[in-house]
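With one protein chain held back, the other chains of the complex are shown just where they sit.
Chain lettering (A, B and C) follows the sequence in which the chains are written, and residue indices restart at 1 in each chain.
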Amino acid sequence: MKRIYLDHSATTHVDTRVLEAMLPYFSEKFGNASSLHSFGLEAAEALSSSREQVAAALGAEPQEIIFTSGGTESDNMAIKGSAYMCSSRGRHIITSVIEHPAVLRTCEQLEKEGFEVTYVPVDNEGILDTQFLEDSIREDTILISIMHANNEIGTVQPIKEISELIEGRGIVLHTDAVQSVGKIPVDVNELGVDMLSISSHKLHGPKGVGALYLRSGVNILPIVQGGGHERGLRPGTENIPGIVGFAKAMAIAREQLEADSRHMQRLRDSMVEKVRSRIPYSRLNGHEIKRLPNNVNMSFRHVEGESLLMLLDMQGVAVSTGSACSSKSQKASHVLTAIDPGVDYIHGSLRFTLGRENTMEEIDLVVDLLEEAVIKLRRMSPFEEGN
Amino acid sequence: MKRIYLDHSATTHVDTRVLEAMLPYFSEKFGNASSLHSFGLEAAEALSSSREQVAAALGAEPQEIIFTSGGTESDNMAIKGSAYMCSSRGRHIITSVIEHPAVLRTCEQLEKEGFEVTYVPVDNEGILDTQFLEDSIREDTILISIMHANNEIGTVQPIKEISELIEGRGIVLHTDAVQSVGKIPVDVNELGVDMLSISSHKLHGPKGVGALYLRSGVNILPIVQGGGHERGLRPGTENIPGIVGFAKAMAIAREQLEADSRHMQRLRDSMVEKVRSRIPYSRLNGHEIKRLPNNVNMSFRHVEGESLLMLLDMQGVAVSTGSACSSKSQKASHVLTAIDPGVDYIHGSLRFTLGRENTMEEIDLVVDLLEEAVIKLRRMSPFEEGN
Amino acid sequence: MYSRKLLEEFTDPKNVGVIEDADGVGQLGNPADGDVITIYIKVRDGILTDVKFKTFGCAAAIATSSMVTQMAKGRTIEEARRITKEEVAEALGGLPPGKMDCSNFAPDTLRMAIEDYQNKHNI
Partner (left out) sequence: MYSRKLLEEFTDPKNVGVIEDADGVGQLGNPADGDVITIYIKVRDGILTDVKFKTFGCAAAIATSSMVTQMAKGRTIEEARRITKEEVAEALGGLPPGKMDCSNFAPDTLRMAIEDYQNKHNI
């Protein structure tokens, strides 16, 4: 069975060019970048050119890039690192209700430690209430962390607007760009952010590596102690093959951004249109336009998402639900709950996240299979008529 | 020029069998282990069998293994995680003066946060003063962290003795086994430890991955917040190729331990003997016998280590100094300072760390080159006679 | 995660539907929680001659519903009432750890249908 992968927001396959770039660093140029000998120099050079590549892809300077083990660590480092750094000036943080757990759980941890956190709501289409955010700013607000694009419903948040709003107020602005890099333009100066989190495996790079962009002049405290790697902000022997692969993936993502994004958007729009016309009582979750070009999140009335996912999986189609179903009481995801599609739809959401290698043929096949699956499940649903 | 790598304590090349095991997980079986579909299941299965492999190599249970990004993170997680967990019971921690910075800097951070830390000294051969340790134990001692083997001078510490000493006293025992795994037997029950740190790239596994062994029933708080990965103790999308490679490296290390260790020890002993007989005023740092089979750390009177390293590097031989030379005032390493070889020797240390693929021919060649280099530098030394 | 057995049951469930003139009906769960099972029974001489279900929920909810209806059909009321979650789970080749609760859900709904029948018929 040919499998169709439509879960690129969960993770992506490593691009062959990326793997090729990584390979020499496992067993040949395997040195520790801190070593003074020739093996060390090879590694140090790879580290430094990777840093340049990642910086270039973001419009940043090389010394503004700190390599981490992934998006979760970048988010933790950004939020805790600047909270601890600025705690003498204030202890108020602003974030949104639809952030990734890497941000939400970190903020909750800081609340336990005496920080205060305001969670800004979103509208029914998943767009941040910037007026609420503005009204939440206080004298002691030190940090605002708002995701660039949401991982479930793909909505793109007005980061630039927020950065203009707080300009000159001495508040550090962080954005979790894990889902946006490689799908829409991400330029740190264009966005006006002080910190930005990235995860390599979301953009056809290897797992276990990521970065935090940290604007020159903005200071944070390290959350891990050890040797002096990454300017002392992220100690531990650098994962050179991972970093090289990540940098290559960033370079490719930047180079192909326009073409990839146009291609994915075409598939996205076609898929939404076909589903809407073929499957009654389906709705698009999130915003019609202000969304990632690769995100299709739809709910189907009276159908439960996990069942739908399993039926599609048995046909070789890999998708994701918006919600984590882990017990009898399947709590709807915090993101779906925030945009409130209504009780008939909230458990029936499915997330299709496209990749640059998906084709229109795949989309057409998936729509066929989806239609069948929805019909089958609706026939079983106690909320639907019929025997 | 054929290069000879004798810096295996800094990092090692990835074994070809390890790389082979990893390869399918980059671009084919690339799923996110949390995903419910078939790609996710492949990843989850790889994760679970890797966990079994790592556990088996340590005599542990699979659920006692937490995958991390490396030794530094494992050390931070173990020490902070249990300190925060037990802080209501006490705030006193015991460690040694010769720990890796990942332990020392973490302890210093905890001191800033109100914990008290006792640093146990070592004797002139680098072996821990267990009497001092025993005398340091207090009512409020919650954690003891002593490295299994030292990364600079290779001394192996009496962990089993310590665990027997504190048996039943409710003190958590952590050991940093980053340098010992793959060189000497490491069995968590034999050692009697509650937590044990490992780093994959020190044992022919990939960089950017490691593990913390956490004994069932011992609780720690997570130091990073996010999704529920690794039982909520280490969130972030799992680095499947890295973990698979690490597990394979652990399995190989365990399988070959006896043979590898015998081979390296033969090279080690031969090297020490040859250097001693050929180069006057050379001394072995650390303990004659209680040391890793792959560690040769020697000082050469009136010779500075970094120069020696550079001369050897120019002949293709990769070694390391004990000390970090980063400015005019080249501070001797904290480990050398702790064993105090005297002012004539403290800056002249060189660390040769052998790997299982090194040969006797290589060792003989290195001894020749070393002798030449020492003679050359002594001729330049203001402390040596002659023009 | 799910056993092959469970997935087979899920993709090809038996006894889906409504019994229009059911002797007893049970319904558990609510749409806000994401799981609702309805079970219909037909009883003759103390034997469940027909059992049907309609379920909104995850694959485990659907598979256990299907399994419990098959296990109940042809049994006496007493036998059907005593079907345990362990039996259902076992018949499905086991449930993943997080889903064990689920397996109670279908037999409970069946018991509710039986109770409904008994109440209606004053038994």
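Convention: contacts are C-beta pairs under 8 Å (C-beta built on N, C-alpha and C of every residue); 3 or more make two chains touch, one makes a residue touch a chain.
Since the structure is predicted, the reported quantities are computational estimates derived from the model, not experimental observations.
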{"item": "Chains in view that touch the one left out, judged over the entire complex", "value": "A, B"}
{"item": "Options A:L36, A:I66, A:I93 or A:A318, residue touching the unrepresented chain", "value": "A:L36"}
{"item": "Which of B:S307, B:S320 or B:N358 contacts the chain that the document leaves out", "value": "B:S307"}
{"item": "Candidates B:A259, B:M360 or B:M380 - the one touching the absent chain", "value": "B:M380"}
{"item": "Residues of subunit B in contact with the chain not shown", "value": "302-304, 306-307, 310-311, 314, 323, 325-332, 343-344, 346-347, 379-383, 386-387"}
{"item": "Residue numbers in subunit A that touch the chain omitted from display", "value": "36, 41, 44"}
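Quick note on the criterion: only the chains that are shown with their structure count from here on.
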{"item": "Where subunit A and subunit B are represented by their mean Cα positions, the distance between them in whole Å", "value": "34"}
{"item": "Centre distance in Å when subunit A and subunit C are each reduced to the mean of their C-alpha atoms", "value": "40"}
{"item": "Whole-Å gap between the CA centroids of subunit B and subunit C", "value": "57"}
{"item": "In subunit B, residues with contacts to at least two other chains", "value": "36"}
{"item": "Residues within subunit C bordering two or more other chains", "value": "none"}
